[in-house]
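So that we are looking at the same thing, I have put the structure below in structure tokens.
Complex shown without one protein chain; remaining protein chains in place.
Read from first to last, the chains carry the letters A, B and C; within each, the first residue is number 1.
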Amino acid sequence: MVSPISSIAVLLGSAFLVGLFKKTSYSFAQMLSLLAIAFPLFVSAQWLIHFIGTSDGAVMLYTAGAKPPFSVSLQIGMAEAFLTLAVNLLGLLSIIYLMKPFKELGVKALALLLILVMGLNVIILSRDIFNIFVFLEIASIALVGLILLGKRKHTYSAGFKYLIAVAIISSFLLVGIAFVYYFGSTLNIDDFVAQNLIVTKGLSTALFLLFIAVLLELKPFPANGWALDLYEAAHPGVGALISGGTATASLYVLYKILPMGADYWSDVLIWVGLISFLGSNILGISQKNANRLLGYSSIGQIGLLVAVIGFSDQLGSHFEAIFFSLFISHFLAKVGLFWLSGWVGKTELTAWSILRTKPWLLLVFGIFLFTLIGFPPFPSFFGKWQLIVDLASEHGFNWIVIILAGSLFEGIYLFRWLGYAIKGEKSTENKPLLDWQTALPIGLFALLIIGAGYVSNQWMPNGQSINLIPVFFILALFVLDFLPAWIKNTISIAGLVVYGYLLYPELSDDTLRLVFAVIFLGGGILTLIAGYSVKGKRAGFFPFALMMFAGLIGLVEADNLLQFFFAWELMTLGSYVLIIRGKRSMLHAYNYMLFSLGGAYLIFMGMAMATAGQSGISLEILRTTAFPGWTYALMAIGFLTKTAALGFHIWLPGAHAEAESDVSPMVSGILLKGGVFGLIVLFLAMGGEQAQANPLVYVLGWLGAITALIGNLIAVFQEDAKKLLAYSSIGNLGYVLFALAFMSNIGWMTAITYSLNHFLFKTLLFLAIGGVVLRVKTHNMHEMGGLIKQMPLSFIAVLIGIITLAGIPPLSGYAGKWLFYNAVIAQGWYFQGAIVFFAGTIAFLYCFKLIYAVFLGQPKDKFRQVKEAPVWYIIPQIILIIGIMVFSARPDLILKPVGELLSGSAYFPTDPLNWESVTASTNLGYWSGYKIMLVIGVMFMVLLGWLLLMSRKAQKIKQFDIVYAGETPFTPGTTHFSHNMFAPLYRAIGFLTLPMITQSWNRVNSTVHDFADSARKIYSGNGQSYLVQILAYVVIVYLILF
Amino acid sequence: MIRNSFLILLLAGLGWILFQEFDSFKGSDQLNPVAEYYATQGPQEVGAANLVTSVVVTYRGLDTLGEVTILFLTAAIVGLLFKRESNSETEDIYGTSEILLTAGKILVPMLILVGVYIFINGHLTPGGGFQGGAVLASAFVLAALTFSGTTVKHRVLEIVESFSGISFVLLGILGVVLAGGFLDNKIFSLGTFGHLFSAGAIPIIYSLVGLKVGSELSNIVLVMKSSEKGGDHD
Amino acid sequence: MDIVKKIGFVLLGLFIVLNWGLLMAGIMRKIIARVSMRRGIKIFQPYINLIKNYSIRSQLTHGIMFYLGPVFRLSGGVGIFLFMPMIYGSDIWNNFSFTGDLILIAYFMFFGMLGMALGAGEGGHPYSAIGISRGLAQFTAIELPLTLAILSIAIQYQSLSITEIVAAQQGSILNWTLFTNPLATGAAMISFLGAMGHSPFNVVMAPQENPVGPPTEYHGTFLGVLQTNRAILHVVEAVLYMNLFFGGANNWIELIVKTFFIYFWSVFVGMVFPRFRVDQSIPWLLKLPVLIGVAAIIVFIV
Partner (left out) sequence: MINFNSLNIETVSMGIGVILFVLGVWGIVSQKNIIKIIISFTIVDTSIHLILVSIGYIRGKSAPIIDAAINKENAANEVVDPLPQALVLTAIVIGLGITALMLSYALRMYKENKSLDINKFKALKW
């Protein structure tokens, strides 16, 4: 195999050679440098393949024909091979990406890049601290030169700040090395470690200088202003080199010298790293400049990596996998983002809407951001998962909190940024053209992320347990995105059908899961049918829709925590994109994402605490968790953010109302059940009826009741039809939460009945109203009216829907209500119960408002010509109506097996529902859906017939032929009483609906932003104060340590 | 005021840190193993009378390569920084004093001679490539300052430095091919200890380094000189 | 017992209830008139109105839902009758109460209201909508005390089956819920006032005195159907309260007497008290009656 030394020589030699070329022969010089970097790339690749293939240990490379410690020695192992590969690839692509700026600056600049790459290679390979020092200097100096590329404003001052900072840092480094040599009498790392000297005051101080200098090279918060200025001033291509190249090398140096120091250095690394991670992510929140923001984010990510190095002992055998996945995520995503920002050209975040002109770039941007945050299926997800789990097993909970908090803050700015890109107002001026030099590197890195995701998935313990088939299916959909919508739609539906068919056998015995599987898959199919009405490509819709459904069904399938969390995040990701597709959804999708992220991290935290001290990660261990209080509380709150319980509901109305007509039913009727299922899993873990005593359950009960009341009450006062439905969802989920909290057999029957009903009628209503909105192009109910004449089918659908919603016999809604009364009385939660029933009667108000204001009353002139909703909307509605009818007539078909399952289980054995034939009974009361249906049906028909008989000669009359005291109205506008319909009620109890929660959340939000904005003032821009910060950092850390 | 007192505190802290080192520094009475190896094995292995040189050029040759690279980088970057000015021909606006002129006439050739001597004998006597190169550079600079007409062509300097740099690397690779490893000097016979033609590749390497350093240093200075001339009118 | 016979008796019972409803309406109108120093209508005026309305020739419809509205409404009334055991201990007069319990009736009340609301809505007359919105808004507040009362008696009797509740009140008059659980009765009887639509809770029917409320647009047969329903509904609701709080009835006479007084209670209050606006009635209903209801529950759980 080719020795890495030769690649060093090649790089250096060609650097000297390139310096010779004249401007005229520039292109030749360029070709030469490309080849010169391609060679070491090839070498590293060769070694990496070798090490993967064989189990050989690292290989020592000696120079000057003498053994270390007398001569400088290099070492190449798996890690070195991989890191040099990364660095060399970065170098190669940088030359391509920076082709134009390089040409402006001339051959010398090419030489600089070659030397930089060479330096990084040596830093990674070398085992001699002084040698490392020399090449660190080389790398820094080369960078100082490279920042002249694509000259921007203030480059010089930024360069000077960087230089002086690096000079100080290297002075500390050199002094440290000098004394390490004095006390250790060697410069070779391995030799030093082998001696394991007794730690004297002098030696520890020497090592302190060494370590702190290397740490400072990694720009720890807050001693990093110089680096931030450089990030801002330099060409993004150079920023990529700093963030991806030098940081990588310095990180590895840290890892190499770690054994030299005493044990406490691991803790120092952890604290330094985590403080960096948290600090720079907080300060990033109020950053408006893209490049500088990337700087903040880089520093944060690198901080996390430093901490991971510090954790290396705790992580043990998982260290490589974790470090790999986190490192590769940072490397690929951050470099890719820098390159993207180079293409965007303008610095302010809002300008990134320009990405919309190149959809695939937008996709890539999304991939990068989600990789940074750590969403599946990207590598960082697996890294973070394993990291947190391992830390939990060490009871390092406060560390976990810091990491998750940092990630959350990171999410705050990254998703705002994504929002700008997807939905921000189009920038007017002409778009930059996308040449291959830009497209190639970015695209390549995006692809590499996918690959890396697969690798880290396979590498991580339990990684293989994740079912990747859906993911591959989704990827395929991305590839097929060029096809017309109806084909992709068919493929997606087929996918769901087939998957359901394959899934059925393993769920057929577990009715509880089966019900939700039906909701998720069946609902998915139905709502996708509506999608046929969309013409054109509908680019980027189906992959994410399928992602959401894959996530949901994954929840049902999951039998270990990793699978569950994977599915959960997948669902969040897909639904976020679906929601943000709506017209005015930027803010709502942002809120949705932040709440989901926060919730997900709480769930994550809970799971981690559950794994602590237990073997394996199967869902079972939730029952035997060592910290029941924390685990359950955290997870419960996490799930409540998804079910939009009061307090976490503010994202829902906008998100559901502004979404596309056929997306609203997905995210309302179906997505919310994800949270419900999560709660079910959690409550099952809490262990059935004996959990009734659990105060958490009691609190959740009250929360559910109040949510139901407030949700419904707010819905009553909505003028926007979809918002009304959205708030009603909040209320209905409140019922479900309340019923689950009973932790009793009947209670759960109620909850499941409610979930199923809510799925049926809410999907139905959203489809129907969506169809109407599609036609009349407005959400405002008071602008509609009298549409029954144009849209009879939609009217019937809504009628059925609201009868079910209001729980009026004979339809299945009543089943829920009846079970409810029994459960409440059995449980003795009378007052919560009373509140919920009050909520139920209030629901009746908005039901009426919905159907009356839209379909009845006075038709408006502008809508006289509208047609019935598209047939693709009607079909699923009919299917759903049939579903409701069947469930109403024969509730036993579903409730019987569920009941048997519950009472059969160890969880809820006592007083179940008794069935004789179709009549259900408890020890309180009885109810026979079938007979009620029969009686009412017959009676209704008889009376109808009778009326028909009596008034057979009834004749149709005109719209305005109404008894109108004195005069006749002439405009429907004044005659259609629907705006602010329940004003008296509002005067009476409207104060309950004041947006207090929203206000308090806003207050939290603004507080955080103000803090970040004032905190980042420490980066005063004065090079000297940066130096003071560095000095202070050194001194303070020293005083803390000694 | 507050800032200053804060600085005082910081410096006190820094002083405290360094004092730890000073406090635990006791000097040393005999060589540590590594140094002893250099002293005992050095002459046989490398064959250079000047042990420092043997360490610099051979044992820690990689560092030296790094140094050379750093100088190269510096020269290149300074060149980039003053691109526009550097090609503006340096016309002398100060004029040269009689003394300088005379001194220059005498000194420049001698300086060149001394410089070359220093780096050629780098393996025997104190000094070496860097020192010699520095002297050489001083000669060029002096010349440039003195005889306003005769400016050294950047092109020439560039070629010299690139050429010497590449040859340095090539010699290093030859070490891998012919001898014990990268930058091993035993590619040529070690010769008789203490003579000019001894210590294998060291004299050649040092000469190359000398040339390189000389050209680079003079390059840097000349570029800056010309730039601050050109700088006045922009 | 075979289904034909059953249906026969059900229809008979329905006929009795209808007549008693009409008659009672007439009597009440008469009483009201006399109290306010008027001669008032004939006792049989409701019959006359009904017949007149059914025999009007001209019939105008605003559309399908306008048509279905009355059917829903009547189904609501008749349905409650069907699910209500009328006479305690007789298989003949317990109608179809075996299909569902108290909860079924409580929720089936919505059925008629919904139909009324929709039908009136299609009528396209703003006053109808105004009346409905007021009615529904007030109804939410009316339901709450009733709900609490129902919960209270459900706790008391540990049953939701009306038949069992009645059975538990047999024996002495002191077994009536009225005496065993006066608080629940109190709460329920207040909400009964609202349900009956007399003053002080009759603003629903009077956006302005004429034309009136939800049925504004209705006339002829449609109005006839609505009046039929009202007659039935009033009796049946009274029967419900009778069953729950006043020991039920062992025969039709007892039923008639009890329902008369229960109904009279609402008329009595209506004559004494002035009319609430909706935004006054709701807070009022949510204060005192709810407190009583809560108390009715507390006495059982402590």
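Note that in this section contacts are C-beta pairs under 8 Å (C-beta built on N, C-alpha and C of every residue); 3 or more make two chains touch, one makes a residue touch a chain.
If you're wondering where the values come from, they're calculated on a predicted model, not measured in any experiment.
Asks: If I'm reading the header right, one chain is hidden. Which shown chains does it touch across the whole complex?
Replies: In the entire complex, chains touched by the missing one are A, B.
Asks: Sort through A:E232, A:E660 or A:D892 and give me the one touching the missing partner chain.
Replies: Here the residue in touch with the unshown chain is A:E232.
Asks: Of A:N398, A:T910 or A:Q1024, which one is in contact with the hidden chain?
Replies: Only one listed residue reaches the unshown chain, and that is A:Q1024.
Asks: List every residue of chain B that touches the chain not included in the displayed model.
Replies: 4, 7, 10-11, 14-15, 18-19, 21-22, 25, 27-32, 34-36, 38-40, 42-43, 49-52, 54-56, 60, 63-64, 66-67, 70-71, 73-74, 77-78, 81-82, 124-126, 128, 130, 193-194, 220, 224, 227-228, 231, 234
Asks: Residue by residue, what part of chain A touches the chain that was omitted?
Replies: Chain A touches the chain not shown through residues 130, 134, 137, 141, 144, 153-154, 156-161, 163-164, 166-168, 170-171, 174-175, 177-179, 181-182, 187, 225, 228-229, 232-233, 287, 292, 1016-1017, 1019-1024, 1027-1028, 1031.
Definition applied: only the chains that are shown with their structure count from here on.
Asks: Quick one: chain B and chain C, Cα centre-to-centre, how many Å?
Replies: Here the centre of chain C sits 108 Å away from the centre of chain B.
Asks: Nearest whole angstrom, what separates the Cα centre of chain A from the Cα centre of chain C?
Replies: Computed from C-alpha means, the inter-chain centre distance equals 54 Å.
Asks: With chain centres taken as the means of their Cα atoms, state the distance from chain A to chain B in Å.
Replies: Centre separation, chain A to chain B: 55 Å.
Asks: Listing for chain A: what residues touch at least two other chains?
Replies: Nothing qualifies.
Asks: Mind listing the chain A positions that touch chain C in their complex?
Replies: 786, 788-789, 792, 795, 799, 802-803, 806-809, 814, 817-818, 821-822, 824-825, 828, 830-831, 833-834, 837-838, 841-842, 844-845, 847-849, 851-852, 856-858, 923-928, 931-932, 935-936, 939-940, 943-944, 947, 950-951, 953-957, 959, 961-965, 975-978, 981-982, 984-985, 987-989
Asks: Of all residues in chain C, which touch chain A in the complex?
Replies: Within the complex, chain C touches chain A at residues 54, 57, 59-65, 67-68, 70-72, 74-75, 78-79, 82-83, 96, 98-104, 107-108, 110-111, 113-114, 117-118, 121-126, 129-130, 132-134, 136-137, 139-141, 143-144, 147-148, 151, 154-155, 158-161, 208, 210-211, 216-217, 220-222, 224-225, 277-279, 282-283, 286, 293-294, 297, 301.
Asks: For the complex, give me every residue of chain A touching chain B.
Replies: Touch list, chain A to chain B: 3, 5-6, 9, 12-13, 15-17, 19-20, 61-66, 69-72, 105-106, 108-109, 111-112, 115, 118-119, 122, 126, 130-131, 134-135, 137-138, 141-142, 144-145, 148, 175, 179, 182-183, 185-187, 200-203, 205-206, 208-209, 1028, 1031-1032, 1034-1036, 1038-1039, 1042.
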